[in-house]
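Complex shown without one protein chain; remaining protein chains in place.
By letter and in written order, the chains are A, B and C; residue numbering begins at 1 in each of them.
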């Protein structure tokens, strides 16, 4: 299997989908510069640089999608989505419904998020939960190059607006990408490791921290099941409930602020639908309620690391007070 | 005690704080027209209409706050905050931290939200959870005129940016407002009714639906404790945990989308910190993952009503399967 | 008027003016009586809508906003289905999901209507891009208010459309009001055209209360956009003679200003011109008015008889 970085896997998926469907177009601040090979293959009309104006980039994607194209808009870093919330939430997410189903909005918004570059809170802010909370949108955040490619292909073919988040810390990590070019269905979590004692549920870079934690737990005789959510909306509730019912112990892990994050949704789901099967409290590990600092050691400290995850799993696996 | 609508209680709090502190100013799209009495009393410089541009209204509040004023910006309806997310989240919420504490941002953003006017999803979208999820911001949503006045006064005196949400359905409901003009501290939930069998935790208009539910449950011998969160951030975790530990049964109720809503946060908190004291699963009642329709009966159907709340409480109070 | 002679069917335009006014008045009456929810009426602005819409071709797409009844009716929308939508009924154009403020009618080319002020500006370039890239002939007419022109999306939209050569005809109905704020309190300049001039595109202002002038100016601007595949901006100076959203006592409105504009009522202007040109006899006028009234009465009855959507429809059409 060829080895690609996540960033290149995104480029590959874009190229494959543009080749397959001439309605797919891509634009954004610098996409034609940074992915110039797409311009070479598909021409300067289908791959464009834009003015520095996230609102109109997103709005143009929304309008173009309603008009029959399948735009992919690169909005660079997640905090810049703040300038595109109206277009994404009030237009893309609502106008299908508000029009009684007259329009659909097959568009993808790309944005980078998360720790790894140390340039501070206006570039690194994990706001995926906002979009999960907003109707009409789908939300994807892959943890490997292979998933990035497969899920992006599915996102481009999906008839709904998809917010597709790329973890900055994973962007230049290489990974194997299969030769087959099939899209991977949205809404399906992946079980990366089976286990009976505790479930580690995560997405993005902390999936890898969960895997490391599972390794070290294994040496202590604790078998951890590691679930990569991959899609945050639709959320694979069945997979979440299945693992929780199996192990009875759950640690939910992500980099985003704990408060009203995706981990809150997962924990709430368990409190509602797996309550009688839980053997211990749910533990959420998430980022603090603070902007992400630039300083390297502080930035690292915002991300739940393998040690903390393993420690949480150990706490759950210990006998519980009555 | 005088009786005022929630809308008038807001006007009263504004007037009282402007009288008390000349640094308090108010501006927004039409505030000088709709609250003309404030212009009369405080002059056209302290109370201003603005251009129709939420971004610069919020940005101006942020800049003015850093410069020593205490602005109150009226942004009308919550979905319009989509145009002000950068200013509220990336600037107001982060620049204190990012500057190492050099600035503070004492500002209040007013916005109306929720069902009651039947004008659809671009005016009615309950996005309070977004701001709870964002660092550096406080979030308040009162359910009575008295609370609106007291909490708004505290919000204006607070040195942090506060998103202050007004439930459209409650805006013209009258309620008693005490003569005393003290601010009410942010971050304190109110126990509106004591009970032992089940806790109904809510905010905004559904607090009243919880009270109705509690009434009808009482006739069946089920005593429900009704908690009005009032502040969503800081969230009164102690009050939430105390009631849950007392009754062991919790229904969390709000109008916003369930997914990653404030109810998810409350349920997650319980799954983490009250697990061993819960006697039954947590139940969340929230709005559907859909834009809010304009049509009256459909709009009503998005809001958890007393019947559904009482039914949930009854379900929890029935003997649980092992 | 030179424009007058060019109007193919001046009486048709006049009838549309009457229809819009009658429609809006029916809503005003209905909302006073509690039968119909309040709306943003276009009373006073009928000529801008009728003149502009009639200058467009069937291929063209239209984006509009909360104050859209004129645009929709002039485009041929059924007042019954519109009213059903306003009343949140099943037979509304949007199945009751929209209500009055964002009625889209795709079959008529009225797409992506939004009540986020400035929203239509952010969507128009993309709609035009889709037209262009798929080789479709129609241009995109984007109606917006002076208030919308204050949003950042105005700047971003005009810049992109000019830069990418997108066939968008920006039509600003400058009605001097932005809800409860007068244009003077919101704009550093008197005209939106003053801003538009910065984008290197054709910009023109026209008397929005003269339906024939609007028709002519829009025809010219639309054919410019059609021929050059580049944007243009047309500003129509007009006035919102009723309140922002019914009911509204207009207590905040300067009485002299309102009176001056009421004296320039677009329907009266059109009627006088038709009479002066010998195209409209009093009897014919009365007949037109009666026809319009009966259409609206039928529409109201149709809407009132339409059922509310079933609660099961609450989650229909969220996702494709």
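FYI, contacts are C-beta pairs under 8 Å (C-beta built on N, C-alpha and C of every residue); 3 or more make two chains touch, one makes a residue touch a chain.
Fair warning: this is a prediction, and the values are worked out from it, not measured in the lab.
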Report summary line: For the full complex, contacts between the hidden chain and the displayed ones involve A, B, C
Report summary line: Given B:8, B:29, B:86 or B:289, the residue that touches the chain left out of view is B:86
Report task. Identify the residue among A:80, A:164 or A:203 that touches the chain left out of the display. Result -> A:80
**Report entry** Given C:19, C:186 or C:253, the one touching the chain that is not displayed
**Finding:** C:186
Query - Identified contact with the non-displayed chain, of B:6, B:26 or B:56 - result: B:56
Query raised in the report: Which of A:181, A:241, A:290 or A:311 touches the chain that is not shown?
Result: A:290
Requested in this report: Provide the residue numbers of chain A that touch the chain removed from this figure.
Outcome: 29-30, 32-34, 36, 49-56, 79-80, 82-83, 118-120, 122-123, 288-291, 293-298, 301-302
Report summary line: Had the left-out chain been drawn, it would touch chain B at residues 25, 45, 48, 50-51, 53, 55-56, 58-69, 71, 86-87, 90-91, 95-106, 135-136, 138, 159-160
**Report entry** In chain C, positions touching the absent partner
**Finding:** 150-156, 158-160, 162-163, 185-189, 194-201
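Throughout what follows, only the chains that are shown with their structure count from here on.
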Query raised in the report: Where the contacts of chain B and chain C overlap, which chains show up?
Result: A
**Report entry** Per Cα centroids, the chain farthest from chain C
**Finding:** A
**Report entry** Most central chain, judged by mean C-alpha position against the global CA mean
**Finding:** B
Query raised in the report: With chain centres defined as C-alpha means, what is the inter-centre distance between chain B and chain C in Å?
Result: 36
Query raised in the report: How big is the gap, in whole Å, between where the Cα atoms of chain A centre and where those of chain B centre?
Result: 29
Report summary line: Distance in whole angstrom between the CA centres of chain A and chain C is 41
Query - Sequence positions of chain A contacting 2 or more other chains - result: 86, 90, 97-98, 135-136
Report summary line: Touching at least 2 other chains, the residues of chain C are 96-98, 102, 114, 116, 118-119, 152, 318
